[in-house]
Every structure is written in structure tokens, then in C-alpha cells.
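Just one protein chain is left out here, and the rest sit where they should.
Letters are used for the chains, namely A and B, taken in the order the chains are written, and counting of residues starts over at 1 for each.
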Amino acid sequence: MTDVKIKAKDVQVYYGDNHAIKDVSVEIENNTVTAFIGPSGCGKSTFLRCINRMNDTIDVCRVEGDILIDGEDIYDKRIDPVQLRAKVGMVFQKPNPFPKSIYDNVAYGPKIHGMSRNKAELDDIVERALRRGAIWDEVKDRLDAPGTGLSGGQQQRLCIARAIATEPEVLLMDEPCSALDPIATAQVEELIDELRQNYAVVIVTHSMQQAARVSQKTAFFHLGNLVEYGDTPKIFTNPEDSRTESYITGRIG
Amino acid sequence: MIFALFVFVPVAAIVAFYVSQQHANALSSATGQRLHSRPQHHGMHSMLWVMLAGWGVLLVLTVLGETLIHRTLIGRVSDALPDDGPLQWNLVLSDARSIAQGTVASSTDMLREQIASSFSWMNATRLWGTALATIGAVAAVAWWTYQQITIELRARIYAENMIRRGLAVMATVAVLTTIGIVLSLIFETVRFFDAIDWQLHKFLFGTTWSPLSGVFEGEMDADKVGIVPLFAGTLMITLIAMLVAVPIGLFAAIYLSDFANQRVRAVVKPVMELLAGIPTVVYGFFAVITVAPLLRDAGKAIGVPIASESALAAGMVMGIMIIPFISSLSDDVINSVPQSLRDGSLSLGATKAETIRQVVLPAALPGIVSAIVLGVSKAIGETMIVVMAAGQGPNLTGNPLEAMTTVTVQIVALITGDIEAKTAAGPAFTLGFTLFVMTLLMNMLAQRLVARFREAYD
Partner (left out) sequence: MADLASNIPDAAPRRSSLAGGSARLRKRRRAELRLKIYGISAIGIAAAALITLLSTVVFQAGGALFSTYLDKEIQLDTEFLGVTASSDPKVIRRADFDGLIERGLEERFPLATGRQERRELHDLVSGGANFELADHVAANPDLLGQSINFPLIGSDTLDLYKQGAYGQLDRQPVNGLLSVSELEDGSLAISTSANDFSDALRQVKSQLYVDADRLRRQASRQENAIRVYGERAEAAETEEERSEQLAAQDLARERRDALIAQAEALEARADGAGGAEEVDDENVSLFIKAGGGWIRLTEVNRAEASGELLTRVTLPIEDSEAWSFRIMELPESNRPFSDHQIAWAETLNEAGLIERVFNTRFFTAADSRAPELAGIWGAVVGSFWTMLVTFSLTFPVGVLGAIYLQEFAPRNRFTDFIEVNINNLAAVPSIVFGLLGLAVFLSFFGMPRSAPLVGGIVLALMTLPTIIIASRAALRAVPPSIREAALGVGASKVQAVFHHVLPLAMPGILTGTIIGMAAALGETAPLLLIGMVAFIVEVPTGIMDNATVLPVQVFRWSDFPERAFEAKTAAAICVLLTFLVVMNLVAIILRRKFERRW
């Protein structure tokens, strides 16, 4: 059964005069971890940021083509990016907890979206998110401590919990482990695998091992083009395109 | 003459440079040995010594000579005119100088002629003495360094050490300035407090400011040196200024950093810089010519009397002056809140406004508070706007529509007033000291806050 969550068609992205994404078409499935891999500067992060319109915050960035989530064009004029981003959560390369308490970090999203009617409900949401973020046990006794005081891996899981708290349907992760040590990376990878059960997860990674470990689908980007997209085992064992093969085997990158 | 000597020193130094360089060169080729330092380092070594000696002697002799002549002649004038004050003595002396230099003096008499002739020969002696000493010092030092030149002389190291020390001396000028400020302020402040028998509570909490009312009896009345009215005026005007500057400056900074596109920023930033570059005396003129009459007319229209020198007009214009200050400092800190925090908030579906209010501003708060504190410190120390647009009379009132005076206005009024400098200096320098301490504390607070902000995000 294929359940397409995100469908991109002929997407072009320009940074000023620079054509950063060329003709990318891809279908991303629900309850799947999809990995975007490719050499740095290939456009994988740029494309990821298109999916929740984070590129809107950059003045010179222009997006063409269609990106549909559940059949709705997210670049339609009637779509409010604010609402879109509540549905499509994002986790960044560097953990970026707000300079607030752990509790407030997680409660921030639900609060602005008005997801709770009272403190008890909010407490509930926060606890659930922290549990799903697999960090509850570590922080349950110090929810009032500042989020910036946690270790790198904990911070990143806090950021994941923060993203989950708004109950998104898609979770975008932009190299979520690149700033973490191997142990924290393992914890986060484990978490990603669990998250797959509830979300469509898209992860950008520069590590092919990571892509192989956590993803079911893999897309290989090169110089702004989507070179190859398919089941992860196939991409890594039997790529169709020679460029993919060169990258996998370490000849470009 | 002094100027000629001043120019002579570097010329002599350049000559010394070439002579020493040549000498070192010749020495090297004559002995066939390699010099420890390059010939130009030998030249540099001589040059630096010559400049140091020449300018040093010149400076010391000029200052000493002037002071000595001044003291001696003033002493003679004061002996001749024991009944007059220093103001009169100085006048006589400046007349005598004019006579000696052949320009027009305000009046001439026997005494002035005598002093003039003394001044003539003293001044001539001083000038010739200075010239001889300077030239002598230059020649001696040049000869000494020339003698020193050998193959082994570590001229480069010596010269570079001199340069380093010279640089270090330059770096301490700022410290010397601070010391000068503190010493000169404290000296007069202590004298002033002596005059009121150290009744500090009367100074700090007294409500009447009229320090010169008893000067003709030669007494400083401790009951009339209360700075409360001045503080009330200063704080009222500062408050009004901040009420104008903080919201406008802050909102402008928020808009510029998070909403405006490149084009708007390219236009607005220079406008703000222009506002910041306008001299305060121009703001004062603006307050007097435009804002005060406007307020008065507006007041008349709604039946509220507004004084033509109201705290409101001065405060509003001062606020306009401080807008760019607040906005550029806040803009800096808001911009240095990392983009990743904004991204984190936006990616959760927060609007820009929510991101700014709940993430960016709390993060930037120490920096913004520090900008406000610096703004307050600037408002308290601002002089020209209040001198021109606020009142002179120490009026203790809570009504911003009336004229109020400030600490800075009183300093200017005391020093530029008709009262003899020695008497007015006490209260004026004491006010200056108060002002200095207040702004210093605020600045230190602001720096601490900024440091905290920078630690978190840099």
C-alpha cells in the first residue's frame, strides 16, 4: 500500500540568479522515513525547507512548481504558511532550544496554536511530547530548568519533542545528528525510527550510513537535480544512475 | 618660534635617519661584515631618539616657561592691585601681553607698561632658552646615537622596543584623561563640600537650589544647595525623552530587523544615521523655533497653558535625538539573536510577531535594556537641547508643561554666568561630578548587560 503524503512536481528554486533546485518531482509516503542524500550544496536542504515554506523567510528565494500535501498546493495564495508549518514540523541541524525552560520550550507551539484549554491539558501535551521525544525520563524532574542547559543530544531530542508537540503530520529533519556525538546520534536515530509510526519523516543527511540505517526511501540530489529516488536498499546496493553509484562509493562528494 | 622648533625636530630626525643609515652602510662595507640590524634600523633608532628628545624638551620647556611667566607676572600684578580679584589681574596681564606684542590693548597705564616690558624680556628669554635647549638636546642625542652604531648594535630591537613603549604610552592617554577628569572634579567637589561643612544630606535631599545667593557674603548656604529640583527636572525631561525614544526606536528596530526588506533598510538606515549625526545645538534650535511654539499653540487651543520653555518640548526633542541611538543599538542585538531560534519558532507555525515577542525579544532583552540604559545616560548628560529649550529656574514641580531646569543647564549657567569663576566652580564641578558618577554607573550596568547577552549568543 502506498500512501502518498507529499507530492512535488517540477519544483524550481532560485536564490536570486542562482538556480538552486531544478525540476524536482518526488512523492513522499506516509509512515515512512525518506532520506535526502547528496554532496553538500546539492540542494537537499533547500528542497526540504520548501516543504514547510521556511524559504519564505529569505528575501531573494523564489519557488516555482507545485508541492502538494494531501492534495493541497502549499504554495497556493490561500494557504497560510503559519498553518502549514503547524502541520509540517521541522528539526534543524544545530539544536536550537529557546532560552526558556524545558517546559516552555515544548509548550510554546501548543500555546500559540491554542491547542489546550487549561494548564492540565497543556501539562498533558507537554508530557506526551517529551515521552514521544524519548527524553521524558531525563528531564521530568527539572522541567523548569533552561532548555539551553541540556547536553547536545538531549537538546536535539527536546527540539524533536517541541516539534511533535504541535501534532504535525510531517516531520522534516535537516541533518539532525550532524552536531551530535555517536551515542546521542544513536539515540536520535532510534527515536526517528519510532516516529515513523505516526509521521511521514523526511531527513536530510550527509551520512550514507545513517540514511541506510533509518530510511526506507532514499532520494539522491546532485547539483540541484533529483538524480535517483527509490527504496533505500536498492539505492545503496543497485543504483541505476552512475552519479549515484559514484557518490555511494565515495568518488564524488 | 615654538612652531618653527616644533617642525625643526622631525626635520632633524629625518636628517639623523639618513646620516645614521649611511654610517651603518659604510661601516658594513668597510669591515665587510654583516650588520646585526639593517642600516635603516640604525637610521630609525637615531630618528626616534632625536624626536623623543627634541619634542620632549620642547614640550616641557614650553609648558613650564609659560606657567612660570604667568605665575610670576600675576604675582606682581596682584601685589600692585591687592584690592582687585583674579579676573582683574588676568585682564591686566592680557593687556600687558597685548602691549608687549604691539596689538591693541583695552587700556594702558604705568602698571601695564611695566608688566609689558617684563613680559617682553621674560618671553624672549624663554623663547631663546627653549630654542637653544631643544637644538642642543637634538644635537646631543643625534651624536650619541651616531656614536653607538657598531656592527653588533641591536638597533632594530632597540627601535622596536621604543615603538612599543611609545604605543603603550598612547594607549594610556585615555586613562590619563579619566584620571584628569576624576581629579579635577573631585578637587572642586571636596572644596564645595567643605564650604557646606559636609552636610551631604542637604546637598542630596535639599529642595532649594540657589548656590550663589550668598556669594557676596562669601558664604555658601547649605540650605540652598539642594539638588532635588535639578534632579526632578533632569528626570522629568529624561522620562519624556525615553517615552518618545524607546517605543519609536524599538519598534523601528523590530521592523527593520525582522520585517523590512533590503530596499527599505537601505533607505531607512541612512535616515536614522542622519538623525544621529545632527548636532544637538540644531535640535535645540528646532525645539525653540518649532516644537515649543507648536506645543504652546496646541495647549492654547485646548485651554492648557504650556510654558514656552517647557520640560515637554525639551524632552520630546531630546527623545527624537535619542531615537536613532536606541534603534541602532536594539537593531544590533535583535540581529544578533541567532536565526536558528527564529527558524525554530517559525517552523512550529508561529507568526513573525509571535516569534519576535516570545522568542527574539526575551532573548535580546539584556541588550535592549542596556540600550535603554545608555539612552537614559545620554539624556541625562545632554546639554544643548536643555540649555536652549528648558528653563533656567530650579522649579520643583511634577508638571511637564512648566519650565524645569537640569543638572547640565545649571553647570553651564554657573560657569558661563557673571559670577566669579572661583565661586561658581564649586557647585558647578560638584554637579559635574554627580553627573559623571551617574553616567559612569549606568554605562557599567549597560556593559555588564551587553556582556551577558554576548556570552549567550556569540
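Here is the rule we use: contacts are C-beta pairs under 8 Å (C-beta built on N, C-alpha and C of every residue); 3 or more make two chains touch, one makes a residue touch a chain.
Fair warning: this is a prediction, and the values are worked out from it, not measured in the lab.
In the complete complex, the hidden chain is touched by one of B:I115, B:M272, B:A314 or B:A403, namely B:M272. Note that of B:A116, B:I356, B:A371 or B:L449, the residue touching the chain absent from this view is B:I356. On the side of subunit A, touch with the chain left out of the figure occurs at residues 1, 3, 5, 30-32, 69-70, 72, 74, 76, 78-80, 82-84, 87, 112-114, 169, 197-198, 216. Although one chain is not displayed, its contacts with subunit B can still be listed: residues 63, 66-67, 70-71, 156, 160, 163-164, 166-168, 170-175, 177-178, 180-181, 184-185, 187-188, 247-252, 254-256, 259-260, 268, 271-275, 277-286, 288-290, 320, 323-324, 327, 351-354, 356-357, 374, 377-378, 380-384, 387-388, 408, 411-412, 415-416, 425, 428-429, 432, 435-436, 439-440, 442-444, 446-447.
Simple rule for what comes next: only the chains that are shown with their structure count from here on.
Look at where the CA atoms of subunit A average out and do the same for subunit B: the two points lie 56 Å apart. The touching residues of subunit B, counted against subunit A in their complex, run 261-262, 338, 340-351, 354, 358-359, 362-363, 456. Within the complex formed with subunit B, the residues of subunit A that make contact are 52, 54, 57, 59, 82-87, 89-90, 92, 94, 96-100, 108-109, 112-113, 148, 159, 162-163, 166, 172.
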